[in-house]
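Okay, so here's the structure we're looking at.
Heads up, one of the protein chains got dropped from this complex, but the rest are sitting where they should.
Letters are used for the chains, namely A, B and C, taken in the order the chains are written, and counting of residues starts over at 1 for each.
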Amino acid sequence: MSWIQKVDKILSIRQILYLLLIAVVLVILLNPLAIPIGIAGATRDVYNYIDKLPQNPKLLIDVHYEPAGGTEMQPAAIALLRQLLPKGPKIVFFTTHSVGPIMFERLKANAPDVFSQLKYGEDYVFLGFVPLTEATIASIANGAKEFVAKDPYGSSTADMPIFKIADKATDYNVAVCISTSTDPVEWYVRQIYTPFKTPILFMVVAVIGPSVQPFVASKQAVGMISGQNQAAQYELLIKRPGSAVAALDAQSGAHVLIIIYIVLGNLVYWPMRLMSKKGRKTS
Amino acid sequence: MSSALRRRGPYTVITLLILFFFVTYLFAVPTPVQQFSSQLLQWAAVVAYFAILVGTIDIIRYHLGPLRSKQPGRWQYSGALIAVLVIGLILGVSGVLSGKGTNYEPFAWLYNAIYVPSNATIYAILVFYIASASYRAFRIRNAQALLLVIVGLIIMFSNIGVGYVIWPGFVPLGNWINAYPVAAAFRPIIIGSGLGVILTGLRALLGREVYGRE
Amino acid sequence: MESVKGFLAEKSGLFSLGFAFSTLPSAAAPPPVLGFINPGRTATLVLLLILFILGYLFVNQAQKGRKFPIRTIAGFEAIKEAIGRAVETGRPVHYTFAYGQLYSGYAPQFMAALGVLTHVSKLAGQYGARLITTFGVPEAIPMVEEIMREGYRAAGKPEMYKVGDARYLTTEQFAYAAAVQAMILREKVATNIMLGPFAAEALIFAETGANAGAIQIAGTARETQIPFFVLVCDYVLIAEEMFAASALATGDPTTAASLGAEDVGKIISIALIILGIGALLLSMNLGPLLSI
Partner (left out) sequence: MLPPFFDTFGLWIGAALTVWLFSFAFKDNALYKLAEHLFVAVAAAYSFTIAFDGIIRTGINPVQQGNVSRIIPLIVGCFFFAKYFGKYSWIARFGPAFAIGVGLGVSVTTAPEGFVLAQVKATMLPLWSADPITALTNILMVLIVLGGLTYFMFTFVPGIRGPAKKTPFSRLYDVFMKIGIYGMMVGFGTLFASTIVSRVAYLIGRLTDLIASPQASVVAVVLALAAMGYAYRQEKKTAVGKA
């Protein structure tokens, strides 16, 4: 076995890479580096769009993420709420994810500055979990109040003042889909934008960001915040750095490690490939 | 009668519903009909909740198997699962009936202690797989792979602070790649899936889709 | 630092997307088109009618014997060679098609996967390879058993089918993933074929299969998982190629016919794009025509 194959063998031991990855992230989390962050045009577009909303904007927000995706999506959601707060927003929250109710309570607990200034039933309401189907999104779009008779806290939706002004898709200034999955994203396009032309905004995990791009490029959606990196940029734009900004140093560390492995992979691969070709020729 | 209902029933239901929505969406129909279509949507959403109940029952039934047969190496886990599931169900249902829903403290404790960290971790395991895949998979074997690797590296650098420090242009470049070539690359897939939905609808109407068959 | 940011903001403006801020619907609803079509939905109606009528005609013709040929699909062709290799090495072929409920939005993908399974089990029977199928779709259990049994029976080797080789696991994502992963390693599969609506487990399987040194053929219509298959597997069926492969596998003329109808939809799309660009040359904008 040549030395290069030995190197390849060592680099291929997955457990070493795994431990390195944990070590890099752990060390950087304990010793932040404060690496500067560049702001992408796409993030700025979303910021500007929200900035231009009228006073008392009405929003529909689907909290479709689970604890795993929460690390990425919650900072973006909080940044959005903080940017909206001075405008006195009216927000109808719901969730198509069974874990959504947990995530909504966590969102509330982690943004006390926002929710302490909003009055339940008047400024915001939470409709709880509704099943993840296209018919559900269409039902919410056709009138949330009639569909969900009581909120998860037991109050009747019929008497809530917020539903007098924000009930049907056409009432909302913008519908926000915070999602870890492409399903609700596609259904927002089909059931909220297509029939009602209500502007929609995506906040999605980085995994699905690229595959949702066509809807942004075709202007079916007004914009998209994709992933922890854009959430961090959003936090910087509203001048309230939070958990996403804090995490981005560790992101850098992990990325650099992976990039090093990619480069090493190619440095090892090419000599081996050339050697095996030569070997075949001589034999 | 019952056999005809059995064979044609589900298919007929699907056909009628598709045709109904086809008409109400595209044509100017009287307001009561429009309202009825919105009613149907709400009904379907309510029905969908029941599928989740059935899913839970299926899990219990599935794990009763190893438990009953004392399958070595499995029955202990299945037993633990059923025990915890039943405790969870009792806490959850009593929470709902007491009007506190999922905020009922013992139930909230259960999901905050077990569900939240487990869910987050089980997805986090994937970071290891993607790291080791990067080492082997991102090898430049041919021209297609070369393009994939170059784009991948640019996007990686544009996503992190280090990239911005090395060259600030990574951020707008990454933004451009995402906004234009990537949007164009996924567009045919989206058009294809849209056409796929339409044809699935037609096949369901013709009774040639799986839901329509006996 | 600030100046760099300013420069970037300017620069990124160059690349940013221009948004239309006037997408709010106007208060007064426009009257129906021709008196009976909802405003803004005429183009939808036309497209739906074209595809429904053509699709119906194609399916009808297919039933009467018209052939709708399908172009070669590299990943599908490779199945033969991959099963051959499994026989040479004396190790099994593994086929898996994800987890979930059959009667859901993913039904077309599950059915396509079952279609390709008929082809795989036929070949396994012909070549005398051991085929193990794992899946997490409870409703598919009888279908999978029947397909596998039939594959061996048709080749005159019914004894090669073993009940335990059609393995229903569970509908729980990571329990399914862990079981499949363990199986790939334990049985040292030579050929790993994965078709279906895979989610996050796609990369786990592909990585494990690569570690086991298997030839891997994978396909999914979940676009977010395609990159992992493209990078790690030897052959990939990208998105709709999976449905085409299923039509090739089953030889079902009506499936091929509806693919033909989809092709017409794509030809219409291409024609509209070219027309639209051409019209722009004459400074006409055809775009609004698509939303009347």
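The rule is short, and it goes like this: a residue touches a chain if its C-beta (ideal position, glycine included) is under 8 Å from a C-beta of that chain, and two chains touch if they have at least 3 such contacts.
Everything quoted here is computed from the prediction, not taken from an experiment.
The chain we do not see here touches A, B, C in the full complex. When the whole complex is considered, the residue among C:P31, C:P69 or C:P142 that touches the unshown chain is C:P69.
Considering the full assembly, B:A80 is the residue among B:V33, B:L64 or B:A80 that touches the omitted chain.
Within the full complex, the residue among A:V130, A:L201, A:I225 or A:V268 touching the omitted chain is A:V130.
The chain omitted from view is touched by exactly one of A:G209, A:G223 or A:G265, namely A:G209. Counting over the whole complex, subunit A has residues 14-15, 18, 21-22, 25-26, 29-30, 67-72, 98-99, 101, 128-131, 133-135, 138, 146-152, 156, 158, 186, 189-191, 193-195, 205-207, 209-211, 214, 217-220, 226-229, 247, 250-251, 254-255, 258 touching the chain that is not drawn. One chain is missing from the display, and on subunit C it is touched by residues 14, 40-41, 43-44, 47-48, 68-71, 103, 105, 172, 174-175, 178, 182, 223-224, 226-228, 230-231, 238-241, 244, 247, 256, 259-260, 263-267, 269-270, 272-274, 276-277, 279-280, 285-287, 290-291.
By the touch definition given at the top, subunit B reaches the unshown chain through residues 6, 9-11, 13-18, 20-22, 25-26, 39-57, 59-60, 77-78, 80-89, 91-93, 95-96, 101-102, 105-107, 109-130, 134, 144-145, 147-156, 159, 176-178, 180-195, 197-198, 200-201, 204, 211.
We adopt the following convention: only the chains that are shown with their structure count from here on.
Of all chains, the one whose CA centroid is most distant from that of subunit C is A. Chain closest to the overall centre, judged by the mean of its C-alpha atoms against the mean of all protein C-alpha atoms: B. In whole angstrom, the spacing between the mean C-alpha positions of subunit B and subunit C is 16. In subunit A, the residues touching two or more other chains are 36, 38-42, 211, 216-217. Multi-chain contact residues, meaning those touching two or more other chains, occur in subunit C at positions 8, 12, 14-17, 223.
Taken together, the subunit B residues at the contact with subunit A in this complex read 25, 38, 41-42, 44-45, 48-49, 51-52, 99, 101-103, 111-112, 115-117, 119-124, 127-128, 130-132, 134-136, 138-140, 149, 152-153, 156-165, 168, 170-172, 174-175, 178-180, 182-184, 186-187, 189-190.
Those residues of subunit A that touch subunit C in the shared complex are 36, 38-42, 44-45, 49, 52, 170, 173, 182-183, 196-199, 207-208, 211, 216-217, 219, 222-223.
Touching subunit C in their complex are the following residues of subunit B: 22, 25-28, 51, 55, 58-59, 62, 122-123, 126, 129-130, 132-133, 136-138, 148, 168-169, 171-172, 175-176, 179, 186, 188-189, 191-193, 195-196, 198-200, 202-203, 205-206, 208-211.
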